[in-house]
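Structure incoming, see below.
Yeah, one chain of the complex is gone here, protein chain that is, but the others are all in their spots.
Let's turn to subunit A:
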Amino acid sequence: MTAVLAPSTTQSHSKQALAVHFSGLGRSFGPADNRRVVLRDVSVQVEPGEILAILGTSGCGKSTLLRAAAGLDVPDSGEVLIDGTPVAGIDERCAVAFQEPRLLPWHTLQANVAIGLPKSSSASAGKAKVLELLKLVGLDTFAKHRPREVSGGMAQRTSLARALARNPGVLLLDEPFGALDALTRIKMQDLLLDIHSAQPTTVLLVTHDVDEALQLADRILVLGRNDDGQDGSTVAELVPVPGARPRNRNSTELGALRSSLLSMLGVTGH
């Protein structure tokens, strides 16, 4: 896969992986008299080219954190710096694969992926890249289909391809493999790693799946409440994952980390 990918993509764009710095990020929702703190004082420094997995219970603010990085949401306090400059408004340097596929129903899968292409790309190079990406996510035979004619998992893979088409400095993935069966999920995880090693990009990967985080990430960020009893999620844990990829799922080191992550997420006895 890497061989297929490397020549055309690295030639056409030479974007750098960019550092992401969350600095004292806070976000609340709701009316003034009933404000709910979702994120509180989140500070993380993500290195260029790093894969950071973000874990946390449902509703803890993972998507909100990604939206702040993409410039789709404005935090109440703190800021996000990409490559040292603050995010203000929708940020060209990021590409998002949303938690839902969010494909345009009136476009083919091919046209949907093409929306992700950077503005600078030429028509022919763009088309070739779109077809290549569709092939990589296993949808080349469905290029001319409409989103409603494909399954949820296929739509999600299309959404992933759209984000990859951007060739971004920062790739923001919100549970990109959530709707996939176990086998496709493993294929797509491998694909992500291939793409990541073929072209430099920083990846923030939100996931519910501890094992996925252990397989893919350089570090794992657990969003959750702190011991101090205040409302809102913050950095509950930020741990490096030991070992080089691909990692042996059964290693004792990973097993220990898995148990401690699971217990942090409120699951015990595994």
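Going forward, a residue touches a chain if its C-beta (ideal position, glycine included) is under 8 Å from a C-beta of that chain, and two chains touch if they have at least 3 such contacts; residues count from 1.
Operating definition for what follows: contacts and distances are computed from a predicted model.
**Student:** Out of "Ferredoxin", "Lactate utilization protein B/C", "ABC transporter permease" or "Beta-ketoacyl-[acyl-carrier-protein] synthase III", which one is the UniProt protein name for the chain not included here?
**Tutor:** "ABC transporter permease"
**Student:** Given that one chain is not shown, which residue among A:74, A:88, A:104 or A:256 touches it?
**Tutor:** A:104
**Student:** Which one, A:18, A:54, A:96 or A:171, makes contact with the chain that was left out?
**Tutor:** Selected residue, touching the omitted chain: A:96.
**Student:** Provide the residue numbers of subunit A that touch the chain removed from this figure.
**Tutor:** The missing chain touches subunit A at positions 70, 72, 90, 92, 94-96, 98, 100, 102, 104-107, 115-116, 119, 162, 166.
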